[in-house]
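One structure coming up, written as structure tokens, with questions to follow.
As you look at this complex, bear in mind that one protein chain is not there, while each of the others sits in place.
Presenting subunit A:
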Amino acid sequence: MESETGEETKLQELIRHWMNERHAPDILPAQSTLLGRLLDHIRKQNETVQLLRADPDSSEEEHFRIMLAQTEIERVKFIVRSYVRTRLYKIEKYARFIVANPEIQERLSATELEHARRFAHLMESHFHRTVLQSLPARQRGLADEVPFTPPMILEPDKMRAVFAMARTQCPPVRLPDGSTSEMEKGQISLTPYYVIEQLLARDEVELV
């Protein structure tokens, strides 16, 4: 039904990563190089548009090219912004977990990691100054593990279900009920996130 001619462009790749990030309950590896290249592209297009606008001999045809180029710049900027905001939202939500786990830190860029550290520190000192320092010493902890209650440090919920669509024939994965599932190209399946986590990291599935 759908014809995908050849490989995908950088923009299509970013859109795919953006959608993956929007749907995934965990933070996915940062696509800093891809983002950098697209931001460069945006800047170049912007300069070209400024040049064309400043030129007084522009014909009506030029006018349309300028308008379409500007519209496209706005579209790409929106996608980049939404991608960064989604990651930021997850980073701030799981800031304390990130600070404590080196494994998830590898998936963040340097600036994101720095932001996570400062945010976690800010939150802890805020809680401490407003409430905790007035409590008895034993109740000041922010990392208590009490039985039958969820942990105080929020961690990503890898059991949450996601809709995954296979981009190629996938190797078999183990499902929670013990059976194995091998997805074929174009197959859509609803399954807990951790089942397809590795497939997603290798770009064999995308979240839909």
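The criterion applied here is as follows: a contact is a pair of C-beta atoms (placed from the backbone, for glycine too) under 8 Å apart; a residue touches a chain by one contact, two chains touch by 3 or more; residues count from 1.
The working rule: contacts and distances are computed from a predicted model.
Enquirer: Quick one: the chain not pictured, UniProt calls it what, "Acyl-coenzyme A thioesterase 5-like isoform X1", "Large ribosomal subunit protein mL40", "DNA replication complex GINS protein PSF2" or "Trafficking protein particle complex subunit"?
Expert: In UniProt, the chain that is not shown appears as "DNA replication complex GINS protein PSF2".
Enquirer: Using the document's definition of touch, tell me which of A:L38, A:I153, A:C170 or A:L200 contacts the absent chain.
Expert: Answering carefully, the residue with contact to the hidden chain is A:L38.
Enquirer: Going by the contact rule already stated, which one of A:A54, A:A110 or A:L190 would touch the omitted chain in the full complex?
Expert: From the options A:A54, A:A110 or A:L190, the contact with the absent chain belongs to A:L190.
Enquirer: Could you tell me which of A:Q12, A:T111, A:T168 or A:Q198 touches the chain that is not displayed?
Expert: Candidates A:Q12, A:T111, A:T168 or A:Q198; residue touching the omitted chain: A:Q12.
Enquirer: Just name the one of A:E61, A:E103 or A:E145 that touches the chain not displayed here.
Expert: A:E61
Enquirer: Considering the whole complex, not just the chains shown, which residues of subunit A touch the missing one?
Expert: 1-2, 9, 11-12, 15, 19, 22-23, 38, 41-42, 45, 60-61, 64-65, 67-69, 71-73, 75-76, 78-79, 82, 85-86, 88-89, 92, 159-163, 175-177, 179, 181, 187-192, 195, 208
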